[in-house]
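Every protein chain of the complex appears in place save one, which is left out.
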């Protein structure tokens, strides 16, 4: 059960309501009026909570679960269980939807008199601005958007409807879409890293582009996204970016990409839709990562990755080749240690 | 000497007091009343400061030191020195203790009228809350705790006694123990990175766990620790975490671990007590690092590390094997470059 200090107790949902929310199938229709009041893992859920089982290797956890109800795949072996079974093609997805219903975003709380909203800024209907937030001239905040405490919304920035800007965030030179979440301490829109070398040192090149964040993007705590030098840095709809990621000027990230923590994208990197970067991947400037391609954690990518391929290593290459390399090297080391038997 | 703009001049301590603080042995008891007023390196300490010598390779620095007194190992060769010698089994530890006595934490300074403390928050005795800090409803701040400027203490968060929360820190959904230090700009308790993939894009899974920070933990500037998805993310007593580290949801870090800057821990990673991760180590999800184990800087760990082992490389393996690999490869490259002589 979620700690009530942090989460409001969820309103209960009947299994009938849960079926409607998720599209799952309740095996025994006679149970449709049973009420569920929260979510839990297979190992810890209680009798009035719902869980999910999708990975075959958690079969024992499912067999022993005390959850009141559980989403399972249609072909799952549920013999012997005492939990109420709901079948769903994607049990985790059904679980995510019911979890969102139990734990909706908190409602906006109005404009704190301790915030600073410039006279030249526009606030939409029903939005919230927390204590010591700063909203500068020309900024536009959409309906039902929430601006965190000590956040700074720079001159001319727009924030879309229902978007959440965390505490201690800094936004400048950017346009933020609808239903975007920007977590605590993210920095968006600052200068890119551009200099012209000279005998007097590195001469700064003014960065006059913007950052465009499309709808439904999520950006992690501490992540930095620099604005474009001349054109824009763009994050496509539905893309999810984890914490402490660096995205350089003029990057163009497609739709529904995943970028895990500590990734670093140099200038003008392109990710096509549905690309996935594991943790701490680095991508050199102007490199293109293809549609649906994946890069293994900690890889360093210096060449384009074609659509649909999985690359890994440092420098990165097709992942099967990388595995062959370190496999070969390990065999060679073993052989070099027993010269008499080889 | 420390810059007086930043550090109050320390009160002097006699060598007798220093012996009492540290358990060191003063070789010449006739010097017990001599006063020392600060700390310094072997190379730079002056005649009224104390230093320490523990590493044999700094023998020359010791020989030339102008420090008024110096902690050395009991078996150190101190012939010819003019500094007053105190012997200690661990000279650096003795030095750390006397340094803490010279430079204690600053006293709390009370509640700034420019902060915002919700009516529903509880402040302990003698704590301090700096300018523009926000303490939300239901938060509890322990006796003598210090909350920095522009910090945000979220709803229901507890901060233990004598803990220090730096400037511009964000805490939410977390319970912080006693004697904890959280440095400037750290982010603790935000959502973990959890989504269910779907045809409509990545569907967010609400994260309803917490972060538990046990006593005497230190967390570096800019470091991010996500709260658990269902269970808690836990940082064990006495663990020290450097700057810009990412710790994912549901990680369980043991007691007295060391995690150096830029490390990234995926979800549900476990570190047993006294584990040490060098800088920029990455650990894949659900991997366990054993008790007292160490991982070399910049390694990528995909498999469990047994207790007491030292691993390194990408992908990580026992460090001796990794060294053999790159040693072998270097020999092969040398040979391939002189084919006529091989």
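Letters are used for the chains, namely A and B, taken in the order the chains are written, and counting of residues starts over at 1 for each.
In the analysis below, a residue touches a chain if its C-beta (ideal position, glycine included) is under 8 Å from a C-beta of that chain, and two chains touch if they have at least 3 such contacts.
Bear in mind that the values here come from a model prediction, so they are computed numbers and not experimental data.
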{"item": "Sole contact to the chain not displayed, among B:298, B:311 or B:324", "value": "B:298"}
{"item": "Selected from A:126, A:191, A:273 or A:304 as touching the chain missing from the view", "value": "A:191"}
{"item": "Those residues of chain A which, in the complete complex, touch the missing chain", "value": "116, 132, 134, 138, 150, 152, 154-156, 168, 170, 172-173, 185, 187, 190-191, 193, 195-198, 201-206, 208-210, 222, 224, 226, 230-231, 244, 246, 248, 262, 264, 266, 280, 282, 284, 300, 314-315, 317, 321, 324-325, 328-329"}
{"item": "Where the unshown chain meets chain B, residue by residue", "value": "2-3, 5-7, 39-41, 44, 90, 92-93, 95-97, 99-100, 102-103, 112, 114, 130-132, 148-150, 166-168, 181, 183-185, 216, 218, 220-222, 237-238, 240, 242-244, 255-256, 258, 260-262, 279-280, 297-298, 314, 326, 329-330, 332-333, 336-337"}
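The criterion applied here is as follows: only the chains that are shown with their structure count from here on.
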{"item": "Intercentroid distance (Cα basis), chain B paired with chain A, Å", "value": "28"}
